[in-house]
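The structure's right below; bear with me while I get my questions together.
The other protein chains are all here in position, but one chain of the complex has been omitted.
Note that the chains are named A and B in the order they appear, and that numbering of residues resets to 1 at the start of each chain.
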Amino acid sequence: MSLSRLISTAWRENLLFSVLVELTYRCNLDCFFCYNDLGLRGEPMQRDEYFRLFADLQEMEVLNLTLSGGEPLAHPDFLVLGARARQLGFVVRIKSNGHALRGELARRIRDEIDPFLIETSLHGATAATHDRQTRVPGSFDRLLANLAEMRRLGLRVKINSTLTAWNEGEIEGMFALADSLGIPLQVDPEVTPRDDGDREPLQVAPSREGVLRLFRLQFERGRAAAGAAAEVARGGDDGTMPAPVHKHCGAGSSGIAIDPYGNVYPCVQWRRPVGNLHRQSIREIWRRSAGLAEVRELTGHVKEMVDAQGSGSHLLNFCPGSAAAQAGSPLALYPAAEQRRELLEQVMAEEAGRPLLPVVR
Amino acid sequence: MSFGDGFLRFPDLFPGRRGGEPWGERSLVLDVAGGPYRVAGLAAAQEEAVRRKFDGLCRAAGTAAAVAIQVFRAPAADFLERDVRGWEYMLDMEHSRSSVLLAGMRLMARLDWAPGLTGGLWTCEAAGEEWASIFENYFRVLAAYRLLGAGGAVLHSAGVSDGTSAWLLLGPSGAGKSTSSRLCLERGASVLSDDLNAVLPAAGAPRLVRLPFAGDLGGPPGGPPSYPLKAVLRLVKGTEDRLRPISPAAALAGLVAAAPFVNHDPWRHEALLGTLERLARSVPAYELVFSLGGGLWDILRAIPA
Partner (left out) sequence: MSSITLSTVFRRRSDVRYRRIEGEAVVLRQSAAEVLVLNEVGASVLDLADGERSVGEWIEALRSEYDADPETLTHDVLTFAGELEEAGMLEVVAP
């Protein structure tokens, strides 16, 4: 028995395993590259609707429930919903910018929700760079203080970061900062457009040199630990790579995302609505959505397309949602993926040429 | 105390951007000085309440707007309950170069220049007079900043007119703005507002502009929206009616003290001083001692151009 085989089963058999819920698009920061579609409109989900959703998800044996946004803590029922998720036995993750995660709120989250993991966001190694992204002065200092407090409270924390043109020169400093806090840092080398197609965030896309620098650093760090390659390639929801299966990913097969208005998507990246929870239960959508059926078939075609790229195709870290957003089709090979493979191959070649033992001269 | 501490349960969650879940899909356009202003994201009951309060100033939904305001939901639990009896309610404000943040009773709000002015308002009030008051409290601030950006100013003042020209009566709370307005009204004047008026530059001479924010007198539109400004007067209660010219510097001091909201904003001091200095230099300014006898109206009309 292995987790990777189990995830493969989930993908193959369309067994819903992980759900990400964007509770609100309200946020206490104003990150320049935020992907939220702030112009999206609809009827916000109410508390009892979330309770019904969670109950259905529990019956469907969903394990992972991630609360996200915007800033999920800003949702009026965040604590109540989080507590309910805990009661129902979900592995609860919270994606928060961390700005309000201190004091009474942090303690209540620990005591009432007991999340498996809180994922926060760091945008630079310095206040100037981080605050430039968040556009809230003082947010860097606040985040560092809150991270230390979260650790003292015993909360499990991880830092996510996106490489940008603004922070690509500080990447070593960011890892050093995370190391000093004793918190793992994961860096994504790709900036994506907004969910409404607005490409403004791409203005801060990192340079080739910046991405190379990141990959080299990750390999250097990975040399000390096992699985350096796994650190830079995409895994399952928790980083686990599934055993080979006929689909490229679990989008719409083992995972979904839900926005504040009840729209259901194959994943947080693939913003193709496949149903709405005001009109149908999640069970009905999962079983009967024509959109989901199409997505499940598409992920098979995506795998064929990616496999056809030859050896090293896994280095593309291809995402059909990103492809749809950036190139208009979930099957289109978009430039960021091609660049990723190219640069990873370059770094791996550099690594291959590195002597295994120090050369004594 | 930090920003919002007095009004908000979670000041850390103050909105950093114009985002969230609107109350509804309704919108309206207000034709008020500095506008038109589009207010969107309203529930039907909110739209109705604003239309009632700003009766006569609402335009067709398709009217182009100069400023967009988006209204969002916020839970009641976000706000601290305060007993406001016996104290003057003042919004908590935080200023920066490109934004102004506001916290108050059941309201959180932003003004952002990105680069044009936009507004965001978060409240738990979904209808009625409570909601309309919250909206007006925010709108007063927004209008003050908007008009400053247009080279004008909103001023705590009484504005009175003879149908051709207007006079601006300044003074702090208790100086007699409402009393003097009423005395002029009894003598045949029209009152634009006894609480807030705007002054805007125009070719030739500044104009006193009607605003829909009144105390006891004035407010709803009735007559032209603006008049040429003949003079600025600093009110003093007395036992006789008497006029005394004051220097532009003294006039400027009175004007700055009368400019609500923006006169506490260090990022806009230069702009405010510049605007009000131009005003102080362009119209005569006086100290007006007035009695309850009502003779001030004759004095005003006798001020030479």
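We take it that a contact is a pair of C-beta atoms (placed from the backbone, for glycine too) under 8 Å apart; a residue touches a chain by one contact, two chains touch by 3 or more.
Predicted model only: the values in this text are computed from it and were never measured.
Student: So which of the visible chains would the left-out chain be touching?
Tutor: Touched by the chain not displayed, across the whole complex: A.
Student: Looking at A:156, A:278 or A:301, which makes contact with the chain not pictured?
Tutor: For the chain that is not drawn, the touching residue is A:156.
Student: Given that one chain is not shown, which residue among A:10, A:277 or A:319 touches it?
Tutor: In the full complex, the listed residue that touches the missing chain is A:10.
Student: Hey, which of A:114, A:149, A:220 or A:338 is the one touching the hidden chain?
Tutor: Touches the omitted chain: A:114.
Student: One chain isn't shown here. Among A:40, A:55 or A:91, which residue touches it?
Tutor: Residue touching the chain left out of view: A:91.
Student: To test your reading of the contact rule: which positions on chain A touch the chain that is missing from view?
Tutor: 1-3, 5-6, 9-10, 13, 15, 17, 61-63, 89-91, 114, 116, 156, 238
One rule holds in what follows: only the chains that are shown with their structure count from here on.
Student: Express in whole angstrom the distance between the two chain centres, defined as the mean CA positions of chain A and chain B.
Tutor: 46
Student: In their complex, what parts of chain B are in touch with chain A?
Tutor: So the residues of chain B touching chain A come out as 10, 12-22, 25, 72-75, 77-78, 96, 122.
Student: Would you tell me which residues of chain A are touching chain B in their complex?
Tutor: By the definition above, chain A touches chain B via 24-30, 34, 36, 38, 41, 44, 70-71, 73-74, 76-77, 99-100, 102, 105, 134-137, 260-261.
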